[in-house]
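Removed: one protein chain of the complex. Kept in place: all other protein chains.
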Amino acid sequence: MPEPSITSRLQLSGLCFLLQILLIILFALFVRYNPERSPGLDSQELNCSWRNRDLGLQPPRSWDVHLQPLLGFGLLVTFLARYRLGSVATSILVVAFVIQWAVLIQGFLYSFQNGKIVVGAQSMVSASLCTMAVLISTGAVLGRINPVQMLLMTLLEVTIFTLNEFILLSLMGVRDRGGSLTVHTFGAYFGLMVSRILHQPRVDGRQDEQDKGHQADGFAVVGTIYLWIFWPSFTSAPTFCGTTEPWAVLNTHFSLAASTLATFVLSPILHDEGMLWMVQLQDATLASVAMMGMAGEMLVTPFGALTAGFLAGLVPLLGSRFLTPFLRSRLKIQDTCGIHSIHGLPGVLGTLLGTLLAALATADAYGDRLQVVFPEVAQGTRTAPGQGLLQLCALPLTLLLATLGGCLTGALLKAKGLSPPSALPVWEVGEGRDRGACSKERRSSTSV
Amino acid sequence: MPEPSITSRLQLSGLCFLLQILLIILFALFVRYNPERSPGLDSQELNCSWRNRDLGLQPPRSWDVHLQPLLGFGLLVTFLARYRLGSVATSILVVAFVIQWAVLIQGFLYSFQNGKIVVGAQSMVSASLCTMAVLISTGAVLGRINPVQMLLMTLLEVTIFTLNEFILLSLMGVRDRGGSLTVHTFGAYFGLMVSRILHQPRVDGRQDEQDKGHQADGFAVVGTIYLWIFWPSFTSAPTFCGTTEPWAVLNTHFSLAASTLATFVLSPILHDEGMLWMVQLQDATLASVAMMGMAGEMLVTPFGALTAGFLAGLVPLLGSRFLTPFLRSRLKIQDTCGIHSIHGLPGVLGTLLGTLLAALATADAYGDRLQVVFPEVAQGTRTAPGQGLLQLCALPLTLLLATLGGCLTGALLKAKGLSPPSALPVWEVGEGRDRGACSKERRSSTSV
Partner (left out) sequence: MPEPSITSRLQLSGLCFLLQILLIILFALFVRYNPERSPGLDSQELNCSWRNRDLGLQPPRSWDVHLQPLLGFGLLVTFLARYRLGSVATSILVVAFVIQWAVLIQGFLYSFQNGKIVVGAQSMVSASLCTMAVLISTGAVLGRINPVQMLLMTLLEVTIFTLNEFILLSLMGVRDRGGSLTVHTFGAYFGLMVSRILHQPRVDGRQDEQDKGHQADGFAVVGTIYLWIFWPSFTSAPTFCGTTEPWAVLNTHFSLAASTLATFVLSPILHDEGMLWMVQLQDATLASVAMMGMAGEMLVTPFGALTAGFLAGLVPLLGSRFLTPFLRSRLKIQDTCGIHSIHGLPGVLGTLLGTLLAALATADAYGDRLQVVFPEVAQGTRTAPGQGLLQLCALPLTLLLATLGGCLTGALLKAKGLSPPSALPVWEVGEGRDRGACSKERRSSTSV
């Protein structure tokens, strides 16, 4: 691989410097803490459904706040199993940039008052959801765009993500606590469209070959365990309010367990060589999490979680076997980490499940919880089927925004002359790592 | 190693499918969430000592719930250091199955009302304790039984574990919060008996050789750090109730520290080559945790925790040096991960310590805490020596049930014709991994 040229190195350095200085100036102009807990926040934002977790409950707990960055990094860890260690540096750059940029953009939409954005623990939580979506998109193009392009893609995606989230959660009152729709579905289809537009036949062919042999790794073990431990807490945190049982955490746990068994059911049949890769287990875990994102707090019976998790666990295996080759050869969509089967499809299925459950919600089955999960239905300003219809309408809207946004972003990245004619990643961040510990992967990959 | 035959692959796939469908049907018939916090749960189960953590305290906290799966996975991580990465897939399968099965079985015994099992956060917590016991047993037979046998063993062990736990905690009122007796001792002796029954001279001899060289790994570092961080929280969570100091967490921390020093005292003397393996430190950590399981909340003085931890730290080193060879050659008990010295013996010692402390408990030393730790003693329905006697009687009972259960399970696994005549694990789940990252271990192990 050729040495990155001095120009591309200075390009990255300069862009990072410019963005950081810009962010510091914008933060200096607009962003403030609030010494007291703003009473305005509580009363004014009740109609913003994802924010009223505070509605008569505890303040967003310390643990919540700390948990959120985990998410982004959870995904990051899981990518390690799929792609080489060197790409982690790029992902960390993305996370560091998104956290700042998302706080700003979301602040303008959600909490802009008297010319100032008031940030707090809640801002960090919603910035983390945005980070997740960006990292999912990153999974589609990892290894085929350079860090400068990655930063520009991030810049645009955060903006479009926030717009979509604002329309769905605040204007339409859609419930999507765990992000089946706003995070997993949006992130996956955005990334896939960017990948489609940036498609370059010759390079992608080469890349295919290179990716083999990197898939199985100790990182897949760590990633899977990590997801089992922390994801249920994430999904459940907001709805666990003292006197009620934490449905979302229980549903996510049951769903994780069933998706694991689903992998053991399908994998021996699909794969002749009878090998069960840890990566397959990890994919099933991620898929069941995407499935439970919206429905987690709505599922009234544990067996529903088992069934949904079982089905979700089948999706990545079937998808990677039958759908990914089709996407690659016919639609010319390269999908480095297989995000379509892992996040895209399960996200869509999760949305459909959430729609169904919202339409069937009754005060009888939910009890006091109805006030927390569907405040509009509890207050009588909306019927349960009406809520379901809204949830359903949100799906095509999100797909539309994600697809259009992805096309736009891809076109910009292509037009700007950022990608050199050699078409190879010119500045492979962290490539230096491969000399050391990663050399073993290279050796093993050549011997496969 | 021969390719797993198509039959054995379909056997696993079919068994997983059957079990999952069965579980979904049973869940659909019997398991329900409760929209409100069931008042019945609080009043009826006061006599079930390990459940009345809620007794006038907080509800089981969100963090508690999330923490529990950690436990199972903690053990799992520690097995990585002992055995090859490929066996993790099997362990995750076991965890995924046990969580569902234990919720069901424990539900029938503990919370079966009007034909329905009401599950909640508490169910997940107790299912996790069961998972730990099963994983400990797994450690004795890892690498010598195939996944189908593993699942059948799990099926039986969960049932017997729950029966034993129910007799001890609910009927006898024994206190064993951290599971010295119910988890560590039961799991270890159950697994050892299964291993004894499945003993096959020729294969076990070969296995011995193969296990060398896998012992030292970066995973031991991760496992040890993991245990230090999360285990004290686990032991302590239930007894930390706002106004009292968290004795259990402090005792566990002190005990961990002392057991580490114990390893540094004994290892240079026992091992001529003067090497200190990370795995030895990890074993000492696990042993001190098994030791503190029952006694953690009862130890009134910090120096007691230091002394107990120091002694517990010596057990695995002495055990693996003098006892494991004896078990292997004379009693024909193969013990892949050395669970007898790490979980079995320290668990028994911890039970004896807990018995002693229970017998010596006074209202003076415990203060308000007596109501939490020994409710029967505080209410005057039982004397402290009486409580101690009960704790002591629980030990032979648990050993009896574990041994009988292990024999029964081993006999069934052997009789059923599940293990093929070749006697090698026919379907090594995840073996494909060894081609990639694990090949380095193979190379290094041959060079030792």
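Quick notes
All chains are identified by letter, namely A and B, in their written order; residue positions are counted from 1 within each chain.
By definition in this document, a contact is a pair of C-beta atoms (placed from the backbone, for glycine too) under 8 Å apart; a residue touches a chain by one contact, two chains touch by 3 or more.
A quick note: this is a predicted structure, and the numbers were derived from the prediction, not measured.
Contact with the chain that does not appear here is found for just one residue of B:S111, B:Q149 or B:T260, B:T260.
Checked against the full complex, the one of A:V119, A:V158, A:V265 or A:V279 touching the unshown chain is A:V119. The omitted chain makes contact with chain A at the following residues, 3-4, 9-10, 12-13, 16-17, 19-20, 23-25, 27-28, 31-37, 59, 62-63, 65-66, 69-70, 73, 76-77, 80, 85, 88-89, 92-93, 95-97, 99-100, 103, 119-121, 123-124, 147, 219, 222, 427, 429-433, 435-437, 439-440. Mapped onto chain B, the footprint of the missing chain covers residues 63, 213, 215-218, 221-222, 224-225, 228-230, 232-233, 236-237, 240, 242-247, 249-250, 253-254, 256-258, 260-262, 264-269, 273-278, 281, 300-303, 306-307, 310, 365-369, 440-441, 444-445, 447-448.
The rule we apply is simple: only the chains that are shown with their structure count from here on.
Between the Cα centres of chain A and chain B there is a gap of 35 Å.
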